[in-house]
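Dumping the structure here so I can ask a few things about it.
Note that one protein chain is taken out, while the other chains of the complex remain in position.
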Amino acid sequence: MLQTFKDIIDILSVPTISFTFLTVAFPFIFPPSDWFEKVHRKLGIWRLWTKPGFYGGMIAITGFFVIGYFDPNFHITLTKADNFPIVLMVYSMFITIWWSMYQAYENDARLEKGLKPMEYNDPDDKVLVWPDLVYIEFIALILFMVFLIVWSILVAAPLEEPANPASTPNPSKAPWYFLGLQEMLVYFDPWIAGIVFPMFIIIGMMAIPYMDVNKKGDGYYSFKERRIGMFIFMYGWLVLWLFLIVIGTFFRGPNWNFFGPFEFWDPHKVVPLNNVNLSEYVWVKLLGQGMPANILLRESIGFLALVGYMGFLPILLAKTWLKNYFQEIGPVRYTFLMMFGLSMLALPIKMYMRWLFNLKYIIAIPEWFFNI
Amino acid sequence: MEKNKNKKSFLERMGESQVWKSIIRSGVPRSRRQRMQAVLGSVFLHLHPARLPKHAVKVGYTWCMGGLSFFLFVVLTITGILLMFYYRPTVEYAYTDIIDMAEQVPLGIMRELHRWGAHAMVLTVWLHMLRVFMTGSYKPPREFNWGVGVLLMTLTMFLSFTGYLLPWDQLAIWAITVGTNMARAHPFIGHEGPGASLLAIGDINLVHAGSDVRFALLGGRFVGEASLLRFYVLHCIGVPFIVMILMAVHFWRIRKDGGISGPL
Partner (left out) sequence: MTNEDKKIIPAASVNPEEMDKNGLGRRGFFRWITVGWIAFSAATGGFFTLIIRFLFPNVLFEPPQTFKAGFPNDYASNTVDTRYKKKFNVWMVRDEGSIFALSTVCTHLGCTPNWLGTENKFKCPCHGSGFRMTGINFEGPAPRPLERFKISIATDGKILVDKTKSFKWEKGEWEQSESFLKV
């Protein structure tokens, strides 16, 4: 019985399935439009952000870790000292997101009735920092320090064998907070996954207040007033960052192969990874001829695809689907929003192209170290 | 009995002494006025305004995460300074010094406090960012401070990353190898990045393994002695220096942009 359950979890957690499930389910969890909202209400997904939803989520997460703890294979990954922060991360992120959504739904209901959000107080009715805030800070400090000391006593900081430049441990992982990046490296070349995307993440995040022209929802928990912005951010944060960290930590084993949580980490697991470039697909498989000698001609299809995606798609959207939105925020904001948004979307797109067609690069010019 | 009534309590006498008054000018903060003066008169408490709207002191609203991140920065600075007494950043000694720190030095959890504190700080900074997003607190007039916060978050992770190399174990060296090899692929200034081969005079490449951004980070063509020293300096002095400047800006801007966010 338990074994069947574990097998099912192993199959479900394969990125192709779990990532697809999350992506499809996401607009129903954080509904960005009225239609999704209706389904969200009808299917009762909103109950996730009520108290029973909290208990349910906590029981599910804890159950997973408890079963994992007693599973001989998952035990090894789970009890690694360096993986403890990820367990903390899973819990704290669930609790905080639940807590903010719980308050957001309460505020949404209040706003619908024409009331002020519950954070609102009479501006003249202020409290003194000493003692009201200073004591809270003091208690939080002490509790946190106690937690940190207990953690430090119980778990020794990991120290592996002395550095040996000749033998790479298998698997070899980046610090956990960079595992999202390491997961991207499977799908993109280092200069994109390691340089361009991180830059875009940093600059794109800094640009959020300038791209988000929605003035509502400033200074209190709310969802409905800013659901589109919330949806985009939460998809990037939860699925494209935190979920990839969880995958990288728990599900990536020797040779960076995927292993289900309850699967044995077999270093000889063979996964065929014969990847083909777009230019090879077009010239060799489709047209049945050799690759052209001219590099730019060879990769012209890829360049066309890139220009179409980053250049023409935004223009097309501005004229059709996003017409009103384009007029609202103006060309400069729109250009930046599209640049960051489409780059973010490029990650799942490339992941699916890899999974479905074994596509390696859209543009492959190793001669110039220019691969996309 | 009457004698006792007139007698001042120890606290009161202390509050009237010259020493106390020279340090905390407002006396023992009992009255409303004294309490406000206590906050305004202290360089540390003056981070806060004297009075706050009610929602701002609720843990349910702020989660305390910004404050805890700052607290962790202080904890990490103190434990880090203590660790520096025992740690030598050389290939020969680094690893054994780390072992000694756990086995030969009294209170052998100093490294644990530092390492777990660093992991915790990444988490608290993330949670702080999440809270600010969820309450929409990045919206005008706080756009600039959100930007400073994003930079601080990036630097927090970079601080943690530079510290990763210092134990000089297998985990350290390979995480840094992978991490810094991304710099090798930096467009134009990394020797295996796109455009690097364009920067050449005739046959001579200007950007090669000995002159690119990765070299500047590592101080060599691969992770070795020089890299350990450079990461040590970045970790202990370089990045904290920038972080402290940005933190000052961050805190100052909270006050200048109208204090903590809240519904109007």
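Order as written gives the chain letters A and B; numbering starts at 1 within each chain.
Here is the rule we use: contacts are C-beta pairs under 8 Å (C-beta built on N, C-alpha and C of every residue); 3 or more make two chains touch, one makes a residue touch a chain.
Please read these numbers as outputs of a predicted model, since none were measured by experiment.
When the missing chain is restored to the complex, the residue among B:77, B:90 or B:211 that touches it is B:211. The missing chain, though absent from the display, is touched by one residue of A:210, A:256 or A:281; that residue is A:256. Checked against the hidden chain, the listed residues A:121, A:172 or A:300 yield one contact partner: A:172. Note that of A:1, A:24 or A:270, the residue touching the chain absent from this view is A:270.
Residues of chain A that touch the chain left out of view are 164-172, 182, 185-190, 194, 254-257, 268, 270-275, 361, 364, 366-367, 369, 371.
What chain B contributes to its contact with the hidden chain is residues 174, 177-178, 181-182, 184, 210-211, 215-216, 219-222, 224-226.
Quick note on the criterion: only the chains that are shown with their structure count from here on.
Between chain A and chain B, the centres computed from C-alpha atoms are 25 Å apart. The touching residues of chain A, counted against chain B in their complex, run 82, 84-85, 88-89, 92-93, 96-97, 99-100, 103-104, 116-117, 119-121, 123, 125-134, 136-137, 140-141, 144-145, 148-149, 151-153, 155-165, 168-169, 172-178, 182, 189-191, 193-196, 202, 205-206, 208-210, 212, 214-222, 226, 233, 237, 368-370.
The part of chain B that touches chain A in the complex is made up of residues 29, 32, 35-36, 38-39, 45, 48-57, 59-61, 63-64, 67-68, 71-72, 75, 91, 95, 98-99, 102, 109, 111-113, 115-117, 119-120, 122-123, 126-127, 130-131, 133-140, 142-143, 146-147, 150-151, 154, 157, 160-161, 164, 167-175, 178-179, 181-187, 190, 192-197, 222-224, 261-264.
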